[in-house]
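Just passing along the structure, written as structure tokens.
Note that one protein chain of the assembly has been removed; the remaining protein chains are unaltered in position.
Note that the chains are named A and B in the order they appear, and that numbering of residues resets to 1 at the start of each chain.
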Amino acid sequence: MGDETCSQSAKSDQNGKSWLAIILVGLIDIVLLYGITLMYAQGEIAFALLTLFLMACGSWVFISQRGYCYRYVFPGLLGVFTFIVFPLLYTINIAFTNYGSNNLLSLERVREIHLAKTYSSGDGSWGFRLYQEGGGYHLVLEDNDGNQFETLSFGELFEPVSIQAAPLKPDSAGTTGTPLSMREIIKQRSSLKQLTIIMPDGTGLVLAGLRKFGPLSKIYEAQTDNPLILTDTRTGETLYPDMNSGFYTDGTNEVGPGFSVYTGWKNFNEIFSNPGIQGPFFKIFVWTVIFSALSVVFTLIIGLLLACLIQWEPLKGNGLYRMLLILPYAVPAFISILIFRGLFNQNFGEINMLLELLFGIAPEWFSDETLAKSMVLIVNTWLGYPYMMILAIGLLKAIPDDLYEASAIDGATPWQNLTRITIPLIIKPLTPLLIASFAFNFNNLVLIALLTGGGPDLLGATTPAGATDLLVSYTFRIAFESYGQDYGLASAIATLIFLIVGLIAWLNMRVTRRMQEG
Amino acid sequence: MAEVKLNGISKSYDQGKTWIIKDVNLEIHNGEFVAFIGPSGCGKSTLLRMICGLEDITTGEMHIDGELINDHPPHERQVGMVFQSYALYPHMTVAENMAFGLKLARADKSIIKQRVDEAARMLQLEPLLERKPKAMSGGQRQRVAIGRSIVQEPRVFLFDEPLSNLDVALRVQMRQELSQLHRRLKTTSIYVTHDQVEAMTLANRIVVLSPLQPGAKTNLEQVGGPLELYHHPANLFVAGFIGSPKMNFLNAELQQPGEEWSTIKLTSGETLKVAANTSSSACGSQVIIGIRPEHVLLLPDKKQDQTEKDNTVIATVSTLERLGSESFIYLDHDSVREYLIVRVTGSGLQNENDKLGIHLPPKQCHLFSAEGLAFSRTHKPELNTCQS
Partner (left out) sequence: MAMVQPRNLKYRVWYARIALWLFLALILFPFLMIISVSFRSGNFATGSLIPENPSLEHWYLAFGIPWENPDGSVTEPFFPVLLWLWNSIKVAFFSSILVLMLSTTGAYAFARLRFKFREHMLTAMMILQMFPAVLALVAIYTLFDKIGDYIPWLGINSLGSVTIAYIGGIALHIWLIKGYFETIDNSLEEAAAIDGATPWQAFRYVLLPLSVPILAVVFILAFIASIGEYPVASILLHSMDKLTLAVGSQQYLNPQNYLWGDFAAAAILSGLPITIIFLACQRWIVGGLTSGGVKG
């Protein structure tokens, strides 16, 4: 069948609106094309291609009859593609670069920055007088030949500013306002340092001492035969881009800022060989697996027991119990986690207060490794058991009552009921859900970020790494915590996690399929 | 009111790898009531859905009133369809259900009201107009579904097993109502069913479809009036499909072909005479004799000399089904694959394992070639004669 049905449906949905659609799509395309050109001009090839690709798909889908069926899925797929697939691919791409706060820009941008660097060269100098006029200031400059220039007015300055200067008319003498004394000029020095004065002939002047302004010169100029290599106009030394480190270098020293370059498998090698990363990485990996597995086991046991219990009719008031038991799931997780963070607080927390009162102990929940880990597990079990309970209730309802009646006739105990009937019957449909739950906990960033922030810190790590960190929160910290954000390394770890998650997803699909068949 | 013409219609769901329907040629006349009948899965619904445009036509041409409609979307074909599940819109009242199509077509409010009221009156739905489908019985829903197509004034009515969800009593009543409705409106109707009684009682003509056999040219088996199918089935499939219980088939070989009378010899040895024209076949070719259970005659008693009588065979009683007013006797006989069934009026007084002599009247027998095609019958079938 395929396309046939699709264009068939399309036929009945065309009543003269098609022209309108084409015009609309055309307009959107024009806007997008303009944007794409801009992106291309700025060197954002990846984004230009992405937009172009999506635009082409969109236009085809909404204009062609054969694209009719895809009109319904296109917007959704667009969202999935833009916010899941593209970031995924982009992340994998970054994993092979040294992208990070030290190497943020492209090579061209860094070259431009170097080429724009200036110094005051000192040949020729302009004496100056500073005038105050109301809240503003202006300068009068005088060169060696006695020509005078007056600048526009400026206030107090905190960032670089360039202002124009014009020849001073001999009669006006530039004397509106009062000239300031040397002491006051020193006070204004920080403002004056920010100034670049553009003379009528185009040269820029900067402060070159307490009493004079001097002309600016470019520090570097590009070599003609290889425009990427820069020559220092002062010393004649050359600066060339090091494509391995992502910095311009003169052979010994690196000159910032860095640019991002492809570094191949370096980030991955780093993970597996650099002891400052490898050690924490494996520790964190092991903990992540233990954490996810234990979370699943604990929540499953508690959830299953509770489900059995509140399904038990003689108990009475089951509805109320159920609601109270679901409460941890109903409260937004970020609030509950923060509540626990407060309750477990070493000094001010209510839990330690109680323990102190009852047993006279005050465990260091956040600085002791084992305690921190147990706390994370306790909180996660608290958060997660209602979900398991809900699932278990749903599955238990599907078990026919007569099985239990039959087993009662055989004289089975409740425990035997559970192990011989209940668990074997629900384990099949439950397995894919348990795998999904494992995957969820594997990536449970919110819990760690809000509860411990990863701490207590691991010793001997060159990157921020903590005892309770999961792989995701470790990645998150490498990428976004203030010191030395290393996007490349973070993306490399993320790529490894993609592989693990992909494996889990594949496993889940297989298990689900097997469950459906058998 | 319209004529529907199917010209070499075929359907495949997988680009021609397997065919569901193959080469169906059919002409349905103005005002006719045609029933499609066939075993489950033979493609009746599929054929009907191709007529109304819910399925693509893989090959062939479909005309309504001379207009080629292969590529028309459903609503442009101006047909009305009643689904097996009724397919009433659950969130609309009866009136809204009936008016939906007219509203989509932006018909005048007054016209909508007038047509809905008229249909409601015709179908005795007036008191129910404001109800939702959920609050109605099966028969009422059925009427609403019919009403919904009536208000559109379609050229052709299509019914897909409309009565199969009703209980027996209601089915009989609705059958009569449908029949009356057709007599009143005289709209061309096509009716899919697997119930022979419905087809025989409602239809002017019946189209018998069979599941497509590998290698077969078509799965349209026969088209004809109800009695024509009963008395002159064109092939083994139709002969076996029409009539209940099934026609008995006895394996035989042609001993003496003839234009009016043919003599055949059963595989178990008896010779029989049959009123069928077999002049085109060679002596000794394999044939199959068919006779309906209601046409087989029981001989008064199991006297040995009756074996000598013409067209008589002896068989052993295997089981008896006694229904009171009539009984079915299941007999074992070597030339029959399963049982030879005989219908007798009254409560059959025979016992199991009795040996019975049965008479197969020559003029009531059908004769089929080994390929399953019927030899034409040479005598008007006699009136059904039953005995106790």
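Here, a residue touches a chain if its C-beta (ideal position, glycine included) is under 8 Å from a C-beta of that chain, and two chains touch if they have at least 3 such contacts.
The structure displayed is predicted, hence computed values, not measured ones.
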* Please identify which of the visible chains the hidden chain touches across the whole complex. => A, B
* Of the residues listed, A:Met55, A:Ile94 or A:Leu239, which one is in contact with the missing chain? -> A:Ile94
* Among A:Leu105, A:Ile326, A:Leu355 or A:Val511, residue touching the chain not depicted -> A:Ile326
* Asked: Of the residues B:Cys52, B:Val94 or B:Leu356, which one touches the chain left out of the display?
  -> B:Cys52
* Asked: Residue-wise, where is chain B in contact with the chain that is not depicted?
  -> 49, 52-54, 73-75, 79-81, 83-85, 87-91, 100-101, 104-105, 148-149, 152
* Please identify, in ascending order, the residues of chain A that touch the omitted chain? -> 1-3, 5-6, 9, 12-13, 15, 35, 38-39, 44, 47, 69-70, 72-73, 75-77, 79-80, 82-88, 90-91, 94, 99, 306, 308-315, 321, 323-336, 338-343, 345, 348-350, 353-354, 382, 387, 390-391, 393-396, 399, 401, 404-405, 408-409, 414, 417, 422, 429, 433, 436, 439, 443, 445-446, 449-450, 472, 475-476, 479-480, 487, 490-491, 494, 497-498, 501-502, 504-506, 508-509
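In this section, only the chains that are shown with their structure count from here on.
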* Structure fact -> The distance between the C-alpha centres of chain A and chain B, rounded to whole Å, is 70
